[in-house]
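With one protein chain held back, the other chains of the complex are shown just where they sit.
Let's look at subunit A:
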Amino acid sequence: MALHRLSLRLRQTVAQVRPLHGSGCGQQQEAVGMEMRPETFSIFRTQENDPACQSEQHLGQYYTVPPSHFHTVFPHGLPPRYQQQVKSFNEGCVMVRQPALELISHLKRADYSKPTLRYLLYGVKGSGKTMSLCHAVHYCSKQGWLVLHIPDAHLWVKNCKELLPSSYHASRFDQPIQASNWLRNFRTTNEHFLSKIKLRQRYVWTKRESTEEGRPLGELVDMGVSRVKSSSDVVGAVLKELRLQAGGTEGGFRLAVAVDGVNGLWGRTTLKKEDKSPVAPEELTLVHNLRKMINNDWEGFDSMDPFIPVPVSLYSEKEFESCYLYYLDRHWLQHPHSQTEEGKKELIFLSNRNPSVLERLCAFL
């Protein structure tokens, strides 16, 4: 299968946008050129903290995510080493890079009356795909869209301690812990939407519990978080509702689906049934429902076709300079030799300008 071969070589991330009449992005106006004055300390920083107003002139510069937004926009989804870095530096700075800008410009200019558009971020290991995805997610949430961010699809297909047989469908398996965690994070990100969206259908969970039509989505999510056993089915219900309603005309909102590590949905799982036979990804409720969100009736590439590929490359010279200066500014490069030209050349040589390798090298220098 084409996607299998690709997934063995590359790790992929996808962002998908549902069309709707929604409030368009009003902030397309060009930002004031902040770098008119030669400020020596901010050659690698920009004051433009709104992703909608960032353009090519901000390429290679770091913008700060305001601390108040940080935990609401990114409860999950950031790489773990980046989260440690945010804690150490006491601020969350993201570099404006070409792939993220390209993705955001596509999102701005797309025609939302046509069928859904899918974008695929691809690149070598450690080139910055997850960070570009998070940048795009920040843009979407700033614009007021409903963001469905799955932090890592691989977490759903491996290392699951509990695998319950699904009550809804005999041959499928539930993952209560993963589903309830995700619902909790989903609730943090999209607080303001939960009371606005009403359910279109009645859902029956057990003989005594059911959620009626017309109740707000927040109630469904709360139920999923508290009743861990049926949380996977709640996730399926939430996805179905969003799919139905994002295409509606009244009370319009835009839906962005961002899945990190999307090849995990089509590869093999490491989970086993009780008779030690391997579980196929279709047999997991979460994966099954998520695939429907990415619009498929077929397998592999066909469910993603047509998509817009966005390549994520290693750091360019300008971006490397910017990263180096940022680390110097935050007192991260402490070794006296790392601050010389020799040390810098050695860093370029050792890391080959790979963002994650550079980060790991600078961590102990």
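Structural remarks
By definition in this document, a contact is a pair of C-beta atoms (placed from the backbone, for glycine too) under 8 Å apart; a residue touches a chain by one contact, two chains touch by 3 or more; residues count from 1.
The criterion applied here is as follows: contacts and distances are computed from a predicted model.
This complex has a chain not shown, and the name its UniProt record holds, of "Translation initiation factor eIF2B subunit epsilon", "ATP synthase subunit gamma", "Hemoglobin subunit alpha" or "Small ribosomal subunit protein uS7m", is "Small ribosomal subunit protein uS7m".
Screening A:Ser166, A:Ser338 or A:Ser356 against the full complex identifies A:Ser338 as the residue touching the chain left out.
Only one of A:Ser88, A:Asn159 or A:Thr188 touches the absent chain when the whole complex is considered: A:Ser88.
For subunit A, the residues touching the absent chain in the complete assembly are 84, 87-90, 330-332, 334-338, 340, 342-343, 346, 363-365.
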